[in-house]
Structures are given as structure tokens and as C-alpha cells.
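Structure below; questions to follow.
What you see is the complex with one protein chain gone and the rest in place.
Chain IDs A and B follow the sequence of writing; residue 1 opens each chain.
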Amino acid sequence: MSASRFAEGGRIDRSRALSFTFDGRRMGGFAGDTLASALLANGVMLMGRSFKYHRPRGLMSGGASEPNALVTVGEGSRREPNLRASMVDLHDGLVAESQNRWPSLGFDLGAVNQVLSPFIGAGFYYKTFMWPAALWEKLYEPVIRRAAGLGRATHERDSARYDKRWAHCDLLVIGAGPAGLMAALVAARAGARVIVCDEAAAPGGRLLADRVVIGDTDGPGFADAALGELSGFPKVRVMPRTTVFGWYDSGVFGAVERLDPGKGGATERVWRIVARRAVLATGAEERPIAFGNNDLPGIMTASLVRGLAHSMAIRPGNRVAVFTTGSSGHETARDLAALGVDVAAIVDSRTHVPEGDRAASQGLQVLSGHVVADARGRGVLTGIETIDRASGRRARIEVDALAVSGGFNPVIHLACHRGDKPVWDGGRGMFLPPAARDGLAAAGSAGGVLDLSGCLASGAKAGRDALESLGFPSAHTDIPTVRDAVGGSPGFATLWHVTEAKGKAFVDHQNDVTVEDLGLAVREGYGHVELAKRYTTNGMATDQGKTSNVVAIGILSEARGLTPDQVGTTTFRPFYTPVLIGALAGPHTGPHYRPVRRSPLHAWAEKRGAVFIEAGPWLRVSHFPALGETGWKDACDRETLAVRKTVGLSDASTLGKIDVSGDAAAAFLDLVYTGIMSTLPVGKARYGLMLREDGLVMDDGTVSRFAQDHFVITTTTAAAGEVMAHLEFCAQALWPEMDVNLVSVTDQWAQITVAGPRARDVVARVVADDVSEANFPFLAARPVTLHSGLEGRLFRISFSGELGFELAVPARHGEAVADALMAAGDPFGIVPYGLEALNVLRIEKGFLTHAEIDGRMTPDDLGLSRMVSGKKADFIGRALLGRDGMQREGRIQMVGLVPLDPAGRILAGGHLLNPGASPSMANDQGHVSSSCWSPHLNSTVALAFLKHGRSRLGETIVVWDALRGLETSARIVDPIFLKEVPANPPPLRSHPPVLATADGRSSVIDGLTTGSEKVTRLGILPDAPIGLLIGPGASHSQLELIAAGGDGVARKVAPGQVLAVGKPGEPFGTFAGRLADGLPKRCRLVDLSDGRVRLCLDGERIADVLASQTGIDMGADMVQEGFSQPTLFGHVPGQLTLLAGGVVEILVFSTYARDLAQALRHTIELAEADWAQVKIPGSG
Amino acid sequence: MKYSAVSLLREGLKGNLGWKPVWREPVPKPVYDVIIVGGGGHGLATAYYLAKNHGITNVAVLEKGYLGSGNVGRNTTIVRANYLLEANEPFYSHSLKLWEGLEQELNFNAMMSQRGVINLFHSDGQRDAYARRGNAMRMHGEDADLLTREEVRAHVPFLDFDNPRFPIHGGLMQRRGGTARHDGVAWGYGRAADSRGVDLIQNCEVTGIRREGGRVTGVDTTRGFIGCGRLGLAAAGNSGRVAAMADLRLPIESQVLQAFVSEGIKPFIDQVVTFGAALFYLSQSDKGGLVFGGSLDFYNSYAQRGNLQTVEAVMEAACAMVPAISRVKVLRAWGGVMDMSMDGSPIIDKTPVEGLYLNAGWCYGGFKATPASGWCFAHLLATGEVHPLNAEMRLDRFARGYQIDELGLGAQANLH
Partner (left out) sequence: MASLIQCPHCGLRPKEEFTIKGDAAPVRPAAGAPPAEWDAYVHLRDNVRGVMTEYWHHAGGCRRWLAVTRDTASHSVAEVRDASEYALRHAETSR
């Protein structure tokens, strides 16, 4: 005896048969089925096993709250455990499997735990498994862990794809039942932007589940009409299969949409919905009653039984009883009887059953004042034992299904996600949502209104109230009349559990928490609702207590002699229902976890076979392997030797470059560096040290002065972002009165280092200016012209300790200039070198990186106290650098180490011990920060930090590295290992000049994929000059006016900062000339033509693509042609501009261009697969 | 009553009706020798060690909510002692040793499980930093191993070793690290303290600190004035507010940190593994849920709830480290209020106010410190002297320039 399918009826499509398997058994269902309804139709009542006692379980409450029918769906990399069978839409070929049973669902050895139940009640594990201590990890815990958990997750990489999108609306309606649909209709008709989310595949809620007559149609008819009308409004979006899982601050809601993976797009999409107002129309869950063996398969909530019968044509059983405390049970009985099901009895705990309910169940046996004490059956329900509470007489009724109703719990979770507590309504025996707040209000059953016409009315009112508060004209909406809805009064009596029960009475079905367990918690002092939850685990299962929390509160209140509101609820938190971690990560996985920055010389290095390594956001060249080399070290040695012997070339483009201008620029730099920069002559560079306000070193770099009021400073690659933000803070928040402009020009310039004795010869062949020692001495920094006519900047600085130049040219020319320099160096045997060689070169000279500047160092620790000016009254960090602890004796100081045995190994991370000292923190003398093999000294050399270091030169110290089994005696030496002044030989007989001519952006857009031609196109706009207008000389509106002189569109970045774009093909000079006329004093136009790439999107559905990238509301009124704002695209910064013809321009930082283009392409693919999907009825 | 398999059997046969309450519900006395503000892990542990190590039992723990309602009940339960600096490592090392005998000491199974903690690294620079840290641990006699990529793979084969952005180069492992059942720790210490005579007073919020002649005399509470000889603050995220009652400003900002648990699944991961490319840490509870967390939300907050953007960032890191986790569902998120100090290290010290003692600044490392924190704070409250194990964890270290900055991030609370 079990469930089956009625010959006709339901909303399933009997013309579309589907085939699926459950535990290997092949079965059939229909389109429109859920896995749960299909299993019932096949007579499968047993769907799972419980967590602790492994009791047989069947479908209980259905929908999102289902605690029992958890299954694993899918295979291999798509395997997903713990899905509620009631929420899985059946599709052809679906593979499902039961969980937490062995060897089989029917025969599960775990069921032995039921015998042990007296000894393994709530919290038993806190009281045992302690002796002997050693056995915990070895025996007890492994056994517990194997027993725990439900489904088994795969360890395979998830092959599904996920998407993420923003949405913005005036009104978000959560739940498309009667109340939600009315609220949406009211708002839609008033012209508001509306989003309706419903977690079911078919929106309608109880309209599809109950037998009702609304106006001149039935529930489904009303729902279809409403959805049809909504689909006609362009500003309305109805999203079925979409669960709103959380309410966050500032009106942000998180939602997850389940898509059809068959289309090759995303399987799920997470939405961040920004809603000005929201209506919570999530309905109510029917409340179970705790009686003996109330967990047997065949026992379901009354509204589930009713809903399955109507919408899925499921006959719950052949002989059905109803156990109710209110009208829902009578309604179910009425409907089953009407469908020809044998209704054995309606057991109603109330002694006085209201007339309306009696009318509903007319002609059926109503046992008023009775309760069901125990259910009977082995593995499946076969009967119930009722008790007449007046006489105490027990009676048996043979049934194979029982519909239970203990009243209703409004679904109020979301309303409580931001800290508000539910409100107990003693009269109605329900926890109601907290007072409406921050634009969210409950309607319909979620607000405690249980009758249909009440729901329709309250939905309409909620919609109207929301709109009025937003200033929309309120349109009157008729509330359709309802006949024949709920049997009678929608009220119910409160009955938490049946005290006469003999068998186990379950409260939390999934975690096997019983009425007894809660009693034990109270006896042991865990009576507080939070402690009881944590001690018994009630409400901590995958259903988060949707069917058990309120019952538990009721039982606790009885046990403690309190009212439910005195007991209070546990905290409601996201997620309303479990959400796939992958869906929340969205597209930001694998290569797109974080964006990659690529130097303008990236493609150039790729062509030369470079090996790249991660360096923060960048991919940088590790080394350039040559034929016959066995590893990075061979290459590193070769590159290092070449630089010292003749000449080498490397890429310095990743260094942070900041353009600093303004009348107060020099004074500003004096405040942020430890040294004095205002005395720096124009055309010269100086080494600079920056402290944090706490007096410790933040970063080092160079400062070059190009004019009285114009500097360019460099930062380390690692600290570039931190330093820029710090300087912006200083300029904007600390000294806003100073006239100083900061512009990052890192992306604008390709910067190439040429180092080695022959560097000058090489540079001289490419640069037209006189670069002789006399004319271009150490620390010279000046604009230069290349033989090719190209303008650049040349710096006579060196991070290798050799004669060195850094040549900066606009990024697009980087590759050509690098090639030219390589050609120019060919006669000298120039080699390109990477980070590994650079690291050796700088260690040999005792230069610093962030391996030394580790955030705990004072200038003196680094041996740089000479760089701290004593003359200045103030600079960042000056005051706190004076603290005792920063100046104390015995701080660690940077020294060099050379192993006594040249072959001895010293690795960074080793600690220092005095010879003979035993290893202990007390004896710790310091640590090694960097080390390398010096091919010049034929020895390992290392930079280290040692207590009193500088006074211990010549002594011997032990490098203790137990982690790697090394203990190496070393001599303490000056950190400059190579003392020789850099060779600076006279130029050789002059070689002919080399012209760097090639043009274009190939190095930047190389590998950029453009989008499909179908709907949305991704492309690159014609190359045009780009300049940033800055300066206090003009008002912002003036700057915008001037900028518009470029291509007609002013791109506002910030107050006093506007991007201007010239005409395609126009040289920057011409462009600057055109704008110069209008340019007031003290305003500058900074060339960023190479610092940005102009990507574009055109075609249809651009808004959908952008919604996956940025939080900007593209539907807002202000977003018209000419709209321009800076924003993040995923994790990538850029400027979004609406050009004529609906074309969207994205000015992306050029070092991010390739990454963003790939991300946009990925998004377009997902979106187009989505558009290809069959449109769901009613979806906007 | 003593907990054991025997008592389980005995009571089970008697229908489990004989179990006694884990602690009394005492009425506050007019005065105590010591009052501890905060009935979380640190406060309860302090009370226990005051009684056990120092014989001081006329002690009250005042808790504004229920016992363990603070961060001890809302963390990712990780226990480890893998610190770099001499000011920290010995303290946490002592804590780990106390953890190892905790169940037997408290007669309460807090399920301390030494499954090993692995910190992944993704670059040579990170490897060197971890090597320096691991050697420091070894110097103090703690266990530490620098694992190669293949050794990590042997432990946790399903990590994304070839992640296109952050390939895994190896890891630093502390085998004796692991996890514990957070609520069990609070309950175990509470029950043990109560059994030694300590009064655990719930639903008792401190509203004022009374002083006479610059000396603390007691506290005003929602249950009236309660006098005390010495007053210890162990109020975690609310430290600043309580200290303000004595006109103290602290080097602390309170910030919200979110943590997450997935639905229960069969054994998925044994160790505690942390990602090196972003703050992310993952383990699995005995109940089957994957427990994980990431960075702060980064703003000052006393609300125990977080932000969706932070949730997404954490899930991105999860998938970058363990691609298979993508197919697991996250069940619940919660927020704790962290007392973020200006250097990321804690404070256990006297204050300028006589009789007022401070235990704060645990950032998000407080759980593992629970035993040692209680041990040292009890010592301070009993003797008035700072314990050698926390000799550097002083309140005035910032003014003196002796900050304890494990990560070298400087004086900005939300960076630690």
C-alpha cells in the first residue's frame, strides 16, 4: 500500500514522459514533476535515512523546508549531495541516489543506533570518549566522522559554470503566491521597476496547490493571468526557480537562480538585487506535531498532501487519516474525498470544531477532542493510535497515509536577517515578522494572514504602500472575490507535542532530535533556546529548523514554564536555503579568480621564450632560458654574468609610476619622504624612503624632477597600490589645502632597464640625445628623443649596481624600443634578463626589496639612517620613529653573510645563532632575508638581520635552518658584497643608430578575444589620444567643457579630473594643441593614450553583460548618452562611457586590458547561452 | 557528577532522568574577590584557573547574554601555535599544550582534534617567510615542517595545485594543530569553574565601573551593584565599550568577521588548510560540515552580521583553493565582533586604573588562545604581576614602540 498517481489532473505534462533512476532503479515521470512527486507516483515512500538513528524517512513537508527527502543528484564532477527531492525539477536521464545508508536504503545497518538510543541522546559525546586520551584521534573520532555527514561530495573539480549579475528595482517581490502576485501587479501597473522572485519552477504558490475559485477562474488560472499580464511590462522581471537567500544592509538582497544546464551556459546565477522597497510574500510553512513515530514514511503535512494531489496528481495513499488542530486538515480531507480517496478519519485536537471546518469535512468521520498518540508501521506507515482525550481511550485506525496540521509558521526568515527578532502573537499562536523596516514589509501568510482573500488584499496593500512611499501615483486595484477557499476559519489550536506518545516523538527530523532530548537539555541547564539548539543540534540540519524550530520553542516553553516569546527564537541568518559555493563565487574562479596585469613588454618576452612567475597582480619574467640550459639557475647565472661583464636588458615597467604635479608638489614630497626632495634640481633623480606614520619603512623608490612643479616618482612593484592610496590620503585628507595632483602613469609607460659596462653604447645607438658621462651623469633624469623621433624619458639609475639606464617610452612603443635596444646591443652580446638575475645583481650590491622591508624595519635597521633628514620639522613617520623601542640598542641591523665554506648553503628564512648557542628564542640573533648564489664570488651570499649587526662585522655566526636540515657557519660582512665602482668605460667606436619604429598596440591587445557576433559584440575602438585634465586652475565644469572639445564627450573621473579622448588617428600633440587653447593656468593634460585601452560593447542586451561586471544601475534615468563614470568591472578598474548609438566604451587600464577582454568574452558566452534558453512563461 | 561511559550507561538505563545541571544559577553576592566581565571562553577559563591554580574561588563571571554567547561560539574552531615572534610563540605554544590535556582536565569532551594545520604558499617570497616562521617555531620546540608541493599533495590531493593564478608551491605544517568543538570548550570551562565554586551569572550586563580614589570598587549591572577587589575585563569585541566606563581609550577597533559552515557531508578533508593568496581557512567538523572563513568586512561594527560582497570573496577563495568545494552548499553564515588591536596581537595587562585588568585585542585569533589566556590572566588577577608568557603583551607597548606585529602591516586595525 503506498502513494500512486491519479489517472488525470495535476499540472504535469503527461504528453512529455521523462525517465530517471533512483538508486539504480529506472522509473518514469512527467515534465512538471519534481523528483519527489515522481518517486511518489512510482510508489516510492522511503526516500532517505535520518542522521543519527538511520530511521527510514519519506517526504514530510515538501518544498524548501523538506527535512527528510535528501538525495544526491548527478555523477562525476557534477555530483551534488543533499538536494531536497521536492526542489529538484525532474529532467530526462536524471540520476538520483539515496544517502547515509549502508548497504542499502531498504536495509541499513546504521539502524542499529536505534537500539543504542538511550545511551546516545543529546550531547552524549561531550560526556565520553575521553579515556584513553590517545584513542580520540585514532578510534573514536574517525568512527564519529564516518557516521556523521549526509551525502558524499565529489573531490573532482566542478565542471559547471556559474554567473553573477546585478539587478536594480523599485520593488522586489519575494514569493509569487497570491499576495506576491497582487503586490507585483499593483506596482507594475503604476509603472514601477519590479522584480518578482519565486523559488518554484512554476510561480503561483498556494494558488497552484489549493482548490480555490477566484472571480471566475481557479487558482492556476488566476496565477497564469497575473503572470501573463506582468510579462507585458518592460520594466518587470519575473524570475522563477530563484530563491532569495539573504537580506543584507542597504537594501541588497542575495538571490540564486537555477538555470537549465542543458543550454551550455551557467547552471546557476547569483543575483545581487538592489531594491528600494521589498515585499516579503513567502507564505507560511505548515507546523508538524510531535507524536510517537511521527517520522514514518507516509506521514506528511496536510498542505503538502493537498498540494501534491492538486498540482502533481499524487494519491497519497489508499486510506488516509488527517490529524489536525485547525482548518487546513479539514480542507485536505475535503479535497481528498472529492478526488475519491478513502478518508478514514479526521482527528482534531479541538473539542469544538468550528462550523466552517465541519462544513468542509462534511460526511467524513471527525474525531474532535482526539489526538494521534502514536503512528505504527515498520519502515512505512500502516496505522495510527488515537486517544480520546475526554475518556483517555486508545483506538487504532489502519491507514497508509497521514496528513498532519499543527497550524502554520509564517516564513519570516529574510525579515530577521538584519538582527530584528520575530514577534510572538499568542492569540494566533504564531511568530510574526518584526515591524516593517528599511523598506521591507511582509504580506499575506508571511505576515500571518492565512485566508486567501486576506492574502490577496494584504498583497495589494503592501504593493500600494511601497509605491506611495516612493512617490508613485497610487492606482486602485480591485481585489477579486474568493469563493470556496479554506474550509472555514483559518485559525488553529496550539499543540506542540502529544504527551501520551509512547514512541519517539521527533522535533528535528533530520538531526533526530526528540521531545526527550529537549527535556534533557532543560534538565542539564541548557534550557536557553540558543544553548538548547547547540546542545541538542535542533535546527542545525540542512533545513535549518524550518519545520522544527518553532515546535522546539513551544516544547522548551512548556518545560520551563514560560511563554514562547519569553523563550525567544534563535538567530535567523543567511542563507535561507543552502547555496552552492560555486554559485556564490560566480565567474571568479580558475584563471579569473583575480585579474592578471601584464607589462607592455609581456608579449615581447613571450616571443623570447621567457618563463613567467606570479608577482602580486603581475606576471613577471623569471628568466629567459637558452638552449642547453638545464634549469632556471643556469639561465640566471648566464644573465647575471652578462650584465656585469657587458650589458643586459630587463623590463622595469611594473614599477609603480606616479606623476606628481602642482605648486606644492615639492613641499608635499618633503612631507611623505624621509629625505628632502624640494632641493632636487630639475633634470635629476634622487633615491627616496617612505615611512608609515608609525615610523616603520613602507617603501623605497626614486624621485625625478622634470620641472619646478612636476615630478615622477617610482615605487616598488609590490607596494605600488599601497603607496598610491597612501599618497592620495595624504593629499586629500591630511593636507587638502596643498596644490598637488597625483596621477598613476604606471600603465602609460614601458620602462626598460639597460645595465652593464656597455649600457651607454647601447643606449647611445637608440637615443638621439647626448648620453655621455659629461652630459648624462649618474642620477640624471630627462626627457629624450630617440633616433626614430619618438619622445621618451631617460633615467641614469641602477638597481643592479652597474652602469645603468632606464628608458621610458609610451607603452605601445615598448616592444619596438626593446627590439631596437637588443639590436643595438647585439655587437656587445646583450642579453635579456629576468627577476632571478635581477635578484642576484641587487643582493650582490646590498640593495633592498620587500624581503628586507618587511613592515617591521626602521631606516636604521636597514642601514639607511642617513636618508632620514634631521632638518625637517615634520614628515610622515617622524614623530613615532622617535619612540624608545624604535631607537633602542640591540635592534636587528642588516648585514651580509658569506658561508665559511663557499659551498655551504644559506637560505632565506634561516635564523641566526651565536656559535655554540643552543637553539631557543632567547638565543635567536636574527634571520636571513635574502640569499643567492653569486657567480662572481663563486659563493652563496645572503642578506640578514642581526642584533648589533653592524658592530659584528668579521665575526662568525651560525645560520640555523632546522626546517631544511641546514646549519651553516658564516662570516658577517658588509651587505655590499661587490665593492667595485661600476665600470664606466669610454664609448667604443660608434655604431650606427638603430631606429625604434614599429607602432601600434600589439603588445597590449595581443590575445584579446572579441565577442560573438550574435547579440553583443566586444571590440576595440579606433586608436585615439587620451588625456587626463587636472589642476586647480579651473572649475570642474570648465574642465568638462574643455574635455568635450576632444571627441565631444567629457569623461568625469573625479572632482578636478576629467578624461578627454581625441579623434581617431589624431596624434596626441595635435589633440593637446586643440585643447591647449582653452586650458587655464595650472591645469595640465596628462597623456594616458597608452595607459588606457578603449574596449567597446555594442549590439543588444549590453545591459545584461554589464550587469555581470559592474554595480552601476544601467537602467537609471541618468544613464543616457554621454554618461561616464569610473567603476570596477569584476575586479578590474576602468571608465564606463555611453557613446552615441548605444555603444558602451570601457577605458580599461592597459595592463589589465587582456584580462578584462577575456572576462567580458566569458560573460557574453554565458549570457548568450542564457538568451538561447526557452523563455519561461511570464519571465520578463 | 563525573562524566564517563559508565555514567552514560547508568543514566541511560534510568531514562536519562538523573542528569544534574552543568552549572548552578546563583544569585549575585554583594561582593567578590574577583569579578570577570565576559562569560566567553577567556572569561570562563580565567575563572577556572583562578580557582585551580591560585585557590581563589570567591569569583564571579558576569555575562550579559548566555554563557558562550560571544566569539567562543562563533569561530572556525582552529587551534594552532604557529607564530613568528618571540612575544607570541611561547604563549601560544603553552596554550597548545594545555589544549592537549583539556578533556581529561575538565572531564568534558571538547573534541580537541590534532588533525594538523597546513598553511599553503604560492611564491618564493611566501616560502621564505614561512620558513622563517617555521624555524622560529622549531627554536621554541614546537613542531613545524616545510612541505614540498608533492608532500602537500600527499596530504590533500584535491587542492588546485596548478591554479592559473596562484599555483601551490608547498606549505608550512604544524601537525599538532587542529580543531576543537567551540561550544564544548566554553561549557567545559564553565562547568569546571562552577564545580570549584565560581559563580557564573548570566543575563547580567555591566553598565558602569565604580571607582573610589582611582581604585575600582565594583560594577553596576542590570542586576544591581556588585562589589569586587579586582576587576578583569574579558569582553572581546565589547572591550572598548567596557573600558570606556573607566575612561580608558584602547588601541582597539571592533570589526565584524564572518564565518561559514556547509551542510553536512561525509568526510571530505582531514586537515585544517589555509590559502596563501588570500585569507581563507578550511576544515571539517566532526558533524560533517565544512567550516571556513576569510577576511574581515573591514569596517567598525557591533552588529554580528556581515556583507554579501565579503561572502562572495570568501567563496571565490574557497574555489581557488579547492575546486571541488564548488559543488558543496554553504548552509549558514554568521558574524562575530572582533577586538582588532593596532598590531594584531593581544593585550593582557594592568591598566592605569588600580584594580582594573584588561584581557583584549585578540583579533581573530582568540579561540586557540583560550587556555593560555585564562592561565595568564588568572595569574595577573591573582598576583598583580604579568606572567612571563605574556611579558610583551602590554597595553603601553604602542606608546613605547614595542608593538608585536606578526605580519608587519602597521598601525591599522583592519589590516591584521
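Convention: contacts are C-beta pairs under 8 Å (C-beta built on N, C-alpha and C of every residue); 3 or more make two chains touch, one makes a residue touch a chain.
The shown structure was predicted, so the numbers you read here are calculated from the model rather than taken from an experiment.
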{"item": "Displayed chains contacted by the hidden chain, counting the whole assembly", "value": "A, B"}
{"item": "Of B:Asp297, B:Asp349 or B:Glu392, the residue in touch with the unshown chain", "value": "B:Asp297"}
{"item": "Hidden-chain contact residue, picked from the options A:Gly609, A:Gly882, A:Pro1022 or A:Gly1048", "value": "A:Gly882"}
{"item": "Touch with the omitted chain, as defined above, among B:Leu308, B:Ala369 or B:Ala382", "value": "B:Leu308"}
{"item": "Candidates A:Ala111, A:Ala225, A:Val274 or A:Leu432 - the one touching the absent chain", "value": "A:Val274"}
{"item": "For chain A, the residues touching the chain missing from this view", "value": "166, 248-252, 272, 274, 438, 693-694, 725, 728-729, 732-734, 736-737, 873-874, 878-880, 882-883, 1052-1055, 1057, 1111-1113, 1118, 1125-1128, 1131, 1133"}
{"item": "Positions on chain B contacted by the hidden chain, ascending", "value": "238, 240-241, 244, 249-254, 297-303, 307-310, 313, 342, 398-399, 411-414"}
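In this section, only the chains that are shown with their structure count from here on.
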{"item": "Centroid distance [mean C-alpha coordinates] between chain B and chain A, Å", "value": "26"}
{"item": "Chain A contact footprint on chain B (complex, rising order)", "value": "3-5, 7-9, 12-13, 15-17, 19-23, 25, 66-69, 73, 86, 89-90, 101, 103-104, 107-115, 122-123, 125, 127-136, 138-140, 144-146, 157-158, 160, 163-167, 181, 183-184, 187-188, 202, 262-268, 277, 284, 286-288, 303-305, 307-308, 311-312, 315-320, 323-334, 397, 399-403, 405, 407-411"}
{"item": "List of chain A residues in touch with chain B within their complex", "value": "51, 77-82, 118-119, 121, 124-131, 133, 136-137, 141, 144-146, 148-158, 160, 162, 164, 246, 248-249, 252, 254, 270, 272, 417-419, 516, 520, 523-526, 528, 530-531, 534-535, 537, 540-542, 544, 571, 573-575, 578-582, 584-586, 588-591, 593-594, 596, 613-615, 692-696, 698, 850-851, 854-856, 880, 883-888, 907-911, 919-924, 927-930, 960-964"}
